[in-house]
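Here you go, one structure.
All protein chains but one are shown at their positions in the complex.
== subunit A ==
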Amino acid sequence: MEPSIYQSELNLEATELRLGLPGRTNNKRSSPEDRSRSISISISKSSSVDSSGPSNATDHDDDDDDHQNSVQPAKVQVVGWPPVRSFRRNSMQQQKQKKDEHNNNNGDGSAMYVKVSMAGAPYLRKIDLNVYNSYSQLLNALQNLFKCTFGEYSEREGYNGSEYAPTYEDKDGDWMLVGDVPWDMFTCSCKRLRIVKGSEAKGLASL
């Protein structure tokens, strides 16, 4: 972790020029210190870029995220941090959604929980769609969560040849194959997810 110790000894923060009262940290989301820490962490972890922890969200510190830091407020979320139980997180999120619906807001997009079920598994889980930025991240996470594989997606043939396929229910109540629509459209319309056997999904792909 040498880079970061060096950085804190230099005390870059004290000499950093920025607006605001001295002594207040303000939104230092993309400060050099944070980013260098982020990078050094990803080096010490395993080498794959799309690394996903043994749980339901992608890990932080992909190269993609670091790049996005400088462009927009980062949606970097660390698994299990801060240590708030999912029961509490879900409750607060439900409350917020109710309030937003009541006020006709679209919410600030801070979290969007959907249920995920799988044919044959006794467990239902909830995941936060806003944690992911692309289909590949989402599919990786799902594959990890349920310990299954989806295989390659193609527009014509769906998840051809794989044992399982991800499907979702959209706002109109229709069941669609995950990947059929652009990502942003998907996150807005997805009500819940279901992982089905490959044979069941064939029917959806041919529509």
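Some observations on this one:
Assume a residue touches a chain if its C-beta (ideal position, glycine included) is under 8 Å from a C-beta of that chain, and two chains touch if they have at least 3 such contacts; residues count from 1.
In this text, contacts and distances are computed from a predicted model.
The protein name that UniProt records for the chain not on display, among "AP complex subunit sigma", "Ribosome biogenesis protein NOP53", "Transport inhibitor response 1-like protein" or "Vacuolar ATPase assembly protein VMA22", is "Transport inhibitor response 1-like protein". Although one chain is not displayed, its contacts with subunit A can still be listed: residues 1, 4-5, 8, 11, 13-14, 23-29, 33-34, 37, 41, 44-48, 51-57, 73, 78-89, 91-92, 95, 98, 110, 115, 122-125, 144-147.
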